[in-house]
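Starting off with a structure, shown below.
Of the protein chains in this complex, all but one are displayed in their positions.
Letters are used for the chains, namely A, B and C, taken in the order the chains are written, and counting of residues starts over at 1 for each.
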Amino acid sequence: MINKVVAGADEAIHDLKDGQTLMLGGFGLCGIPENCINALVRKGIKDLTCISNNAGVDDFGIGLLLQSRQVKKMISSYVGENAEFERQLLSGELEVELIPQGTLATRCLAAGYGMPAIFTPAGVGTEVAEGKEVRNFNGKEYLMEYAFEADFAIVKAWKGDTAGNLIYKSTARNFNPVMATAGKITIAEVEELVEAGELDPDQIHTPGVYVHRIFQGVDYEKRIEQRTLRSKNP
Amino acid sequence: MINKVVAGADEAIHDLKDGQTLMLGGFGLCGIPENCINALVRKGIKDLTCISNNAGVDDFGIGLLLQSRQVKKMISSYVGENAEFERQLLSGELEVELIPQGTLATRCLAAGYGMPAIFTPAGVGTEVAEGKEVRNFNGKEYLMEYAFEADFAIVKAWKGDTAGNLIYKSTARNFNPVMATAGKITIAEVEELVEAGELDPDQIHTPGVYVHRIFQGVDYEKRIEQRTLRSKNP
Amino acid sequence: MLDKNGIAKRIAKELKDGFYVNLGIGIPTLVANYIPEGINVVLQSENGLLGMGPFPIEGQEDPDLINAGKQTITTLPGSSIFDSALSFGMIRSQKIDLTILGAMEVSEHGDIANWKIPGKMVKGMGGAMDLVASAKNIIVAMQHVNKAGESKLLPKCSLPLTGVNCIKKVVTELAVLDILPEGGFQLLERAPGVSVDYIKQATAGRLIAPEDTPEMKFD
Partner (left out) sequence: MLDKNGIAKRIAKELKDGFYVNLGIGIPTLVANYIPEGINVVLQSENGLLGMGPFPIEGQEDPDLINAGKQTITTLPGSSIFDSALSFGMIRSQKIDLTILGAMEVSEHGDIANWKIPGKMVKGMGGAMDLVASAKNIIVAMQHVNKAGESKLLPKCSLPLTGVNCIKKVVTELAVLDILPEGGFQLLERAPGVSVDYIKQATAGRLIAPEDTPEMKFD
């Protein structure tokens, strides 16, 4: 089996360059590649275009890349509460393209499945449709949306093996599997890295062929954005 | 959780009618819904259009439906060795539409993902392209292929639960998950049916929302089409 | 006049046994608290979960298990996890029977605006545009009038649209209304103590309001 293991986040992103396009997995702060984001901050590369469903919070996740002004453009469906984000957007330092969440996911899918474009009804009749081809199938209108092109996809999984196979845990899965299929180079950080052969082939979520570099991450904080509880005695 | 359990194959297919379109999972004889095929033969409904990668062999799998002349049209990628199939085709009793295997899989995917059409390069410049829209993306030509519409999808899984969640085993997975997403009504037969809650949510291959009826099958023969062995001492 | 919980409770009566349901943020989330006895529904969260359960008790929260509002949640027996592409795949292919979401404005033609106010910081549409464009059955839960006292049920939306010609039913603190295929709000029920005249004054869009419109019934 082909060995995809690198030493850590810094080695994994060593050839990432100013001005490139990255996909970053995660939904909110759940399932984000914490180690690689920290390494990107350390590396200090600039003018990045980031495709990610959200933009983190001020002091965690992609918010860290915004703080250090490394992001030129965000492509997201929801940018939430992030004061630094808002400041950069209003000052014109940051460009933002907001697209429907399903369109975001499906444009990743299209890239990973080798489909140059897909059709979705999301956004028909809204400003999202501006400049896009509208096509009628069976009496319903759809927008044609293009597959993403990303220089790197950076994802976080729960377990992975040396051959690059990935298994995600719970809703930390979210965008990670579709982004993993969509990068020209895909980097996976995992909580536990095992030898090829230790994972059940039937339970692999992302086959290793899609993953170019893999390493076991350290010190996961896994910050909770909206801790919501019910009382013990309802 | 919503209970999808039916008593068996006969109940599962009770409302299937002459002239309807069915998807049948499996690759060769691997992962085919044996119980439902037998029930279809018992029920004797006719003029079926069957979407399935293969057409079985003379006396097993979809071959049984051909023997009893219940199939009007096969949509497949490879119809293999099947003398009765060949006889009916040459005599004009049977209509056959051959389409590339990836196109077949992706037209199922399109249906399950609510995409009316997809683009694939498979078949460009060949007779498969006749009458189809050809479109150039980034200098490469693609055919536009439509999502399938199937009245029923009938699939076989390894384990399933009462909520309709499915897990497949080994390469018996093949077309089953994409077809499961693509039927107006999806019927799943499983080797082992368990209570909701017994399967790990992270390991579900087909979420229950796509499955309308489920039952535990009996007497699986699992015939091997090409038993190929290596010698013990190479 | 209903409070938020009243609106949620009234909407919960629209749930049918066997429904798969997507609940938006705000009042829609509250609907989960009022699912009628004997009605089995499965809640979908578009970040990749079917079979969402209640919020966890303290100490049981799992950072890897959240809903589309980023809240910690739990799963119920029979749940399944999947990626975002399949999640919106099942939404687009109409496997989700009912979507309930909030709105800033709804038009008499079923258009909805709920994601952007010009001049204010835009947070994004999230999954709302996918949901309204795909769902076969959408109920809007919202206040009948905005804070300035202006009707949110309009002849035409003034805000940027989220979706066109897609809303079938609106439940507010004042009324239950269907949106007719030919356009117009059909008043079906009045909130307790609210008169037809009051609803007429609070509705800017075309309203069909029979004088004998019944009051809502609970339980």
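Criterion: contacts are C-beta pairs under 8 Å (C-beta built on N, C-alpha and C of every residue); 3 or more make two chains touch, one makes a residue touch a chain.
All values reported here derive from a predicted model rather than from experimental measurement.
Within the entire complex, contacts from the absent chain reach the displayed chains A, B.
Interface note for the absent chain: among A:N35, A:S52 or A:N165, the touching residue is A:N165. Check B:R69, B:K132 or B:K169 against the missing chain and you find that the one touching it is B:K169.
For chain A, the residues touching the chain absent from view are 1-3, 111-115, 161-163, 165, 181, 195-197, 201-202, 204, 207-210.
Residues of chain B that touch the chain left out of the display are 27-31, 53, 76-81, 86, 89-90, 98, 100-106, 108-109, 120-128, 158, 168-178, 205, 222-232.
Here is the rule we use: only the chains that are shown with their structure count from here on.
Viewed as a contact network, the protein chains are fully connected, with every chain touching every other. Using CA-based centroids throughout, the chain positioned farthest away from chain A is B. Looking at chain B, residues 113-115, 201-202 sit in touch with two or more other chains.
Residues of chain C found to touch two or more other chains are 49, 81-82, 85, 88-89, 91-92, 134.
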